[in-house]
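One protein chain omitted, others in place.
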Amino acid sequence: MHLVTAIIRPERLDFVKKALEDQGFYGMTITEVRGRGEQKGIALQFRGGTMSVDMLPKCRVEVAVADGLVDTAIQAICSAARTGKVGDGKIFVLPIARTVRVRTGEEIL
Amino acid sequence: MHLVTAIIRPERLDFVKKALEDQGFYGMTITEVRGRGEQKGIALQFRGGTMSVDMLPKCRVEVAVADGLVDTAIQAICSAARTGKVGDGKIFVLPIARTVRVRTGEEIL
Amino acid sequence: MHLVTAIIRPERLDFVKKALEDQGFYGMTITEVRGRGEQKGIALQFRGGTMSVDMLPKCRVEVAVADGLVDTAIQAICSAARTGKVGDGKIFVLPIARTVRVRTGEEIL
Amino acid sequence: MALDTGATAWILASTALVMLMTPGVGFFYGGMVRRKNLISMIALSFIAFALASVQWVVAGYSLSFGPDIGGLIGGLDFLGLSGIGMDAGEGTYPPILFVMWQLVFATVALAILTSAVAERVKLSSFLVLGLLWTTLVYDPLAHWAWGGGWAMSLGALDFAGGTVVHISSGFGALALALVIGKRVGYGEHSFEPTSIPITLLGAGLLWFGWFGFNSGSALAADGLAANAFLVTNTAAAIGALTWLAASWIHGKPSSLGFVSGGIAGLVAITPAAGYVGVPASLAIGAVAGLLCYGCMLLRLRVGFDESLDAWAIHGMGGLWGALATGIFASTAINDYPGLLEGSTTQFVNNLLGAVAAVVWAFGVTFVIAWVIKQTMGLRVTEEEEYVGLDIAQHGERAIT
Amino acid sequence: MALDTGATAWILASTALVMLMTPGVGFFYGGMVRRKNLISMIALSFIAFALASVQWVVAGYSLSFGPDIGGLIGGLDFLGLSGIGMDAGEGTYPPILFVMWQLVFATVALAILTSAVAERVKLSSFLVLGLLWTTLVYDPLAHWAWGGGWAMSLGALDFAGGTVVHISSGFGALALALVIGKRVGYGEHSFEPTSIPITLLGAGLLWFGWFGFNSGSALAADGLAANAFLVTNTAAAIGALTWLAASWIHGKPSSLGFVSGGIAGLVAITPAAGYVGVPASLAIGAVAGLLCYGCMLLRLRVGFDESLDAWAIHGMGGLWGALATGIFASTAINDYPGLLEGSTTQFVNNLLGAVAAVVWAFGVTFVIAWVIKQTMGLRVTEEEEYVGLDIAQHGERAIT
Partner (left out) sequence: MALDTGATAWILASTALVMLMTPGVGFFYGGMVRRKNLISMIALSFIAFALASVQWVVAGYSLSFGPDIGGLIGGLDFLGLSGIGMDAGEGTYPPILFVMWQLVFATVALAILTSAVAERVKLSSFLVLGLLWTTLVYDPLAHWAWGGGWAMSLGALDFAGGTVVHISSGFGALALALVIGKRVGYGEHSFEPTSIPITLLGAGLLWFGWFGFNSGSALAADGLAANAFLVTNTAAAIGALTWLAASWIHGKPSSLGFVSGGIAGLVAITPAAGYVGVPASLAIGAVAGLLCYGCMLLRLRVGFDESLDAWAIHGMGGLWGALATGIFASTAINDYPGLLEGSTTQFVNNLLGAVAAVVWAFGVTFVIAWVIKQTMGLRVTEEEEYVGLDIAQHGERAIT
């Protein structure tokens, strides 16, 4: 299995979820993260002091999929998350050595 | 090393921590995430409008363990996190290429 | 590519960001996590009851870097995140099977 | 008559209560916007408060309560509050207290208006807009209804500001939202409220402060003030329960709906609080809960991004309240009979007062907003809107 | 006598203060529950407020303060508030104000009761429960102590509601928690409070509002009101400090313990505020802090899931306050001597009043809750409880 890990815009999350569902991917894990890619930083001010915040909120969507379905998942995410502007995000596909279902303890392939 | 990544119920976290400790695993990283597996979504309402929220809070527990101890860790987590009902979670074991201790800069094997 | 995943002290984040920038790493993803390593736990009290909280806030910094640059990234992070005390953190380097840019759908190598 | 220290004490306390409504509005709306605009939304209310406060002591009071000019506006005799005394003289409370008392009404009206530009307004433009709005929309309406203007001469009743505060800000918000346009992404993806508990806090402060608003409007510590207090609470309670019930039928009964209904009830009883009794307040509040809920559904159906619903709740609730005052006004409470006691005149007067306020508030706000839009611009850039106003306008973040 | 505008002003202001306690209760308890039930917990207080408000103007006031029937309940003469005037007549404040004043006591009692069903109650069932409870438990108790009922005739003293509000809700909560049963997972895994700062906010609002509660109960703006104000604050302060000290011995002195001690002090001084002086208030508050802390420990040891401790703090604090009033009442403050001034009668009367209230509150609440449980059910399903009431009952989420 592979863990398809996508960093996307939070406002596209609903679309990505829908697109994954449409392809039959139900299980997923979502984390609120902050990130930066090509986007420039922004300087913040705290009572006259300055702090730099260049990390905008993003959503990390993780979907464990069988090896043969990685492309399908990538395509579903890409088309649903895309706005065409900088900041649309990245997908990292991580290899999974083993997957276990906690409820049963059984190994999933 | 492998990164044993478990998505579990937040209320089982204390038990999982305890179980890992009992097996000698002290280091771990915890992230608040939301997730869905086989559980159905729930429709939310915002002043007459509707939004769908099917992502329940989960905890991601990550433990980096030596290759020979992966099974021990998986078993400890499984038995401590299990309630027997849908939503108990999944464990993904990710291979780690290298591990470094920041304090010393030394490589850990 | 590899995903250099560092768990560091939140207050060192700015330094780590700067150090990575200096080495030309702009893209990164940050997650608020809690973790424990060698640090001992602390017992909390809730109106007479007790709960144990031994998980201190940490930042997870993830940077996807080309294979040849992993060492550079590790060094940048280590030197910027180091205080020399227990709790400085760990770096896990995870192999990435594929990386995709959402905006364009193109594969990044 | 002479200084009544009891009345003065209650007006002082009521003024403080009403003042708290302005932060209350900030938290109420703040909880409903996205996290990246939470600070901005709260800050807009605070800024509205300061802005209208200064305008009021400089010119606003005079424009509203200066010697009447043609029924339309007050003269500039009290500019900078010159000539406003501390001595009650023939009155029961100090004239200077009346200035402060009326001030907090002007501020809360402007705070409500901020909802229309939520998550997209340029701060500098809001400062100009706010100054113009309070001067050109609020002050004339205050003069008409309370300062000796035509509506007051006509006999249109507005006990505590259903027309002056709520119709003005509600229909002003409608015009303003039309001019500024919808938020980027509205109608495409969902906008999750950052924190319902913050909204509930705001609602609690509003409900609390409203007792000063309505009961203090008796400008006395007597039975009329007490009755206003009781009918205010009753209308709010039943409004909250009816909205809860109505929204339950449509789905889940949200706490946001519940407090929205409470505020609808509060708005609607505002003009009536000194003229009606408890049974009428049950009717007024119940209708307000249902009506405003319906108006919100209508707005949603039309897909119009006036999403904090100042129009549905304050505008339409205020309009209903003005009419309801004409209907339910009772001589058992005050000197004025309403439609139910056979006085068509009262109803018509109130109708005229309310319709004129609707037209003025909508029209003038529209023009002000349009002019600002054409000149300095009303909105932040699309990029700033994406990043959020907290960072873009204030350099701050709500959650680290 | 005739209308005293100063007294009226203070009662008006106090009523507003007490009203704020109901949201205060919501935030106080809301911060202690898990995040998934935060909105629900706050909303229950708001809903309790609206529900009891409407019930009160329709029937509650009449049941409580209508012409006495056999010492047990008021007659229905004032149904819908018919015949309650705005004119003070022989009194010092308008009768209609007394209705509003008493209303906010009824609402806060019901709000406290919501703690017993935290994180597991079905909203529809709570609406029925609340209506029955305020009618069958609160109204009779209010009648007994203040409305001309047997306890009042007997001479049991309850200045501001130690019995009527706190024993009723505290022992009611005990019964209710028994009937509804513990939360799923209670005793197995830990339940982390979602936000202590929210609880502190609630505590701050409660402390603030309590000045209206106790001092306003003088129904005058005079030395008695001032004394009540001061002893209230003193008992709260010392209660907070003693709980802090006691919990420090057991471990870390939590801020939650500190404010719990403050509220214990406030509860205990409530029935006594108009009868005792500052030295007595130090004793009453200090004992309250220690006693209620001990009761909480006891409840924990027993493993009983009445986890927001309405019983330990309001029930036992109120009981102690009732007895303390009988002990410390002083003719230096008011007309009534207590045990320390040699009046066993006063102590016994207060004991009787309190015990009767304990029995009635516990018994009737138990029956009401049991009947609802058997018929429409009290709890949400286990699945809904797992998901949390915010989503399951309101379709809302506290943190996006």
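A few notes on this one:
Think of it as A, B, C, D and E in the order they're written, each chain with its own count starting at 1.
One rule holds in what follows: contacts are C-beta pairs under 8 Å (C-beta built on N, C-alpha and C of every residue); 3 or more make two chains touch, one makes a residue touch a chain.
Treat the numbers as computed from the prediction; the structure is a model and nothing was measured.
For the options D:L81, D:V184 or D:V367, the residue in contact with the chain missing from this view is D:L81. When the omitted chain is restored, the residue from D:A7, D:A286 or D:A357 that touches it is D:A7. Of the candidate positions E:V25, E:L113, E:L154 or E:L256, contact with the hidden chain is made by E:L256. Note that of E:D77, E:E188 or E:D222, the residue touching the chain absent from this view is E:D222. Mapped onto chain E, the interface with the missing chain covers residues 4-7, 9-10, 13, 17, 35, 192-197, 200-201, 203-204, 207-208, 211-212, 215, 220-227, 229-230, 233-234, 236-238, 240-241, 244, 251-256, 258-259, 262, 277-279, 282, 333. Of the residues in chain C, those that touch the hidden partner chain are 11-12, 14-15, 42-46, 53, 56-57.
The chain not displayed touches chain D at residues 3-10, 12-13, 15-16, 19-20, 23, 26-27, 30, 38-40, 42-43, 46-47, 49-51, 53-54, 57, 80-81, 85-88, 93-94, 96-97, 99-100, 103, 123, 198, 201, 221, 390, 393-400.
Methods note: only the chains that are shown with their structure count from here on.
Residue numbering shows that chain A and chain B use the same positions for less than half of their mutual interface. In this assembly, E is the chain whose CA centroid lies farthest from the centroid of chain A. Centroid to centroid, with C-alpha atoms defining each point, chain C and chain E lie 50 Å apart. Chain centres here are Cα averages; for chain D and chain E they lie 33 Å apart.
Each chain gets one centre point, the mean of its Cα atoms, and the points for chain B and chain C are 17 Å apart.
Counting only residues that touch two or more partner chains, chain B has 14, 31, 43-46, 94-95. Contacts with at least two other chains are made by residues 35, 190, 192-193, 251-252, 254, 256 of chain D.
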